[in-house]
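Beneath this line is the structure, given in C-alpha cells, with notes to follow.
Removed from the display is one protein chain of the complex; every other protein chain stays in position.
Labels run A and B following the written order; every chain starts at residue 1.
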Amino acid sequence: MRVAGIAFEEVSKVFPDGTEAVRELDLQINDGEFMVFVGPSGCGKTTALRMVAGLEEITRGDIRIGDRVVSDVPPKDRDVAMVFQNYALYPHMSVYDNMAFALKLRKEPKSEIDRRVKKAAKILGLDELLGRKPKALSGGQRQRVAMGRAIVREPQAFLMDEPLSNLDAKLRVQMRTEIAKIQSDLGVTTIYVTHDQTEAMTMGDRVAVLRKGLLQQVDTPESLYEHPVNLFVGGFIGSPAMNVVEAGLARSNGGLVAEFGSHRLDIDSEVLGARPGLRAFEGKRVILGIRPEDMEDATLTPDAPQARRLSAVVDLREALGSEVLVYLQLDVPQVITEDIKELAADTNAEEVPEEPAERSVLVARLDPRTRAKKGEPIELLVETKRLHFFDPATGLGIYGDGSSPS
Amino acid sequence: MRVKKDTLLAGLLISPSVIAIGVFVYGFIGWSLRVSLSKWQGLIPNYAWNGAATYASLTHDPRFHIDVRNTLIFTAFFLTGAILIGFFLAILLDQRIPGEAVFRSIYLFPMAISFIVTGVAWRWLMNPATGTRQSGLNLLFQKLGLGFLANNWHTTAPPWGIAFIAIPAVWQLSGFMMALFLAGVRGVSDDLREAARVDGASEFQVYRNVVLPLLRPVALSAIIILGHISLKVFDLIVAISGKDIRLDVPSIYMWTATFDANNFALGATIGMLLLAGVAFLVVPYLVYSLRGEPEV
Partner (left out) sequence: MALFYLLPVYVLVITGLKSFAEVDLATMWKLPSGLHFDNFIAAWDALRPNLRNSVVMSVPAALLSSLLGSLNGYVLSKWRFRGANLIFVLFLFGMFIPYQSILIPLVLFLQRIHLYGSLNGLVLTHVVYGIPITTLIFRNYYATIPTDVLEAARIDGAGILRTYWHIILQVSAPAFAVVLIWQFTSIWNEFLFAIILTRPDQWPVTVALNNLAGSEIVQWNVQMAGALLAALPTLLVYIFLGRFFLRGLMAGALKG
C-alpha cells in the first residue's frame, strides 16, 4: 500500500456568501501519521477535510497528496477514502455491496474484490453481517461498515469526519481504541476531524487546533497540554477546562508572586527559568491559568508550603467515584475575553455576560479521599510548577520573550 | 473558475427539458402573443400588425361578456362549495371515525375520472325535463317527496344556469379539498390541541382558535388551485352542454373562435387573457411560497 503525506500549502476557503471558512492553512502531515483536526463548531476543520477529499473547492492555495498537487483533481482520482459522520451507507445495498461498490466501479476482478471485502470484514468483525442492509444494522455496526468501505479501498489516506459523534458514550470509547488500532496496524495517513478534545488527545499522533478558520497550534497532545500557545488552546484542551483569573505579578524575595483577590501564590524559580518572558510582566497584570488537576486538598499533604495554598469556600461538590470535583467561589472578578466567550459558547455553557461578574468560579479535581463539603471552607494546594501564564492583551502564552514555544 | 466535467454533464442532462419548456411554454406564449396582436382571421396566416385592437374589441363583445359573467358565477359557487364541503369532510374525518380510509377513498375517487365522464353522468342527473318526461334528479326528488326541488338545472335562464354546473365540479374536486385540509389539520400537532384543551377550550373552540388560524396557508393553496382550475374549465361544460352559448366560458369561446371560425387572432387574444388571469392568481402565490425555500 503506497501511503503518502498530505500537505496544505496556504490553503484558504471562502464561500460564495463571503464566509472565510479556512484561512491560509499551512500544515504538513507525515506519511502514516494520525492527525486530528479539533476545534469548536465553525472553526473550519470539516471544510479543511472536505477540501482534501475534493468535495469542496479550494479558493486559494494548494493541497498535495504525496508529491501530487490534487487541487484540481476530482475526488474519484485522488485515491482517498472518507468516513462520514452519518455513515452515508447506500441504503439499497447489502453490507458486502456497500464495501465492494468502489472496487466494482474501478472494474477490479471479482476475486480481488472478494478478498479485500472479506479481509476488511474480518478486521471489523462484520463477517456475519455481510448480507444485511443498512437499515437492519445498529449504529455501531453501521459505523464499522462505513470504515470497512474506506479500508477496502486501500487508499493513500483516510479522511474521517466526526465518525463517532452519533454513537452513545460507551460505544464511542470502545470504537476510539479500535479505530486507533486499525490505523496503526494499517499505517495509513489519516486526518480525523472531531470537536471532542478527549478523542483528539487520545487518538492523535499530532493534533491541530483550529479556530475560526485559523490554525492555532499543531503539536503532540502532550505539548498542547503542557505548552498551549494561547488562552484558547489552553482553555480548549483539558476537561474540565483550565481555570483562569487575572492576577498581578509582584516582586517578592528575589522571585515573583501572583496576587489575585486575597490570594497569593509563589512563582518559584523553576517556573521562572522555563518562562523567562514573565520578568517583563513584573508589576503588571497577567492571566493566570490553573488546571483543575493541578490542585489538591491540602489536608492530604499537610507539610506543603503556605506559599502554594489557596483558601476558599466550597460552592458545589460533585463525586464521580474516581475523583471529586469541587467548585469554589473566588473573590476575584471573572475574566472575559473573546477566547473565553467562544469557549463557553462551544461547550453550551450559560451565557457569558458582557459585564464580568464579581466573583469567579474555580474548579478543582481532588482525590476521592478529600473531606471537602459544600458550604465549608477548604484549603487547596496548587502545583505552582505547572501554572500557566497568558498576556491579557493578546491571549498569547508567556514563555520565552513573550511568544509561544512551538 | 475550475469547471467540473460533472457540472457540464448535469447541464446536458437537463437541457432537453429546459429547451422543451423554453420553446413549448415560453416560446409559444410569445408566439401566441404575437398572433393576438395580428390581423389573422382565416386559414392563411397573417401577421400584419393590429396592436391591441382585438383586445379592445372584446370589451364590446357580448359573447365575451357572457363568458366573464359565467366565469365569475361559476368560480364563486365552485370555490365556495368545494372548499366548504372539503373542509367539513376533513373535520369529520379528523374525528377518527372507524372506516376512515374507506370514506376517504370514496370521497376522493372522482379525482380519478375524467371531467368528460363526470359531465356525461351529471348531464343525465341534471336532466331538466319536467312532468311526464321527468328523469334524473328531478325524478328522484319527486319520488322522495321533494318535488319542489325539481328545476331546470343548467338550462335555467341565464345568468344562473352556469351555477348548476358548479355542482358536478364540486362533486369532483371536494375530495381533493378534503385531502388538502385533512393534511393541514393533521399537521397541527396534537400538543397544541391538548394544550388548548387543558386551558379549558371545548372541541369547537379548539378548532376555531387553534386549528383554523393555522390552516390559512392551506386555505390559500386551495383557493389558488381551485381558482386556476375554474378559470380554465372546459371539458366539463363541453360534456354537459356542448357549445350552448348561454353556458359559454372563455376557454370554449377560444376553441370555437379558432377552430370553427378560424379567427386565430381572436383565439390567441382570449388565450392571452386567460393566461393573464391565471398568472395574476398564481405568480404571487409562487413567489410567496418559494420565498421560504432555501437556495439549492
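As a working rule, contacts are C-beta pairs under 8 Å (C-beta built on N, C-alpha and C of every residue); 3 or more make two chains touch, one makes a residue touch a chain.
From a predicted model like this one, the values you see are computed outputs, not experimental measurements.
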| item | value |
| --- | --- |
| Chain not shown: contacting residue from B:74, B:115, B:153 or B:207 | B:115 |
| Touching the absent chain when the full complex is considered, from A:14, A:88 or A:361 | A:88 |
| Residues belonging to chain A that touch the chain removed from view | 53-55, 75-76, 80-82, 84-86, 88-93, 101-102, 105-106, 149, 153 |
| Contact footprint on chain B, counting only the chain that is left out | 5-7, 9-11, 13-14, 16-18, 20-21, 24-29, 31-32, 35, 45, 85, 88-89, 92, 103, 105-117, 119-125, 127, 132-136, 139-140, 143, 171, 175-176, 179-180, 183, 218, 221, 225, 228, 231-232, 234-235, 238-239, 242, 250-251, 254-255, 258-259, 264, 267-268, 270-272, 274-275, 277-279, 282-283, 286, 289-290, 292-293, 295-296 |
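Note that only the chains that are shown with their structure count from here on.
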| item | value |
| --- | --- |
| Whole-Å gap between the CA centroids of chain A and chain B | 61 |
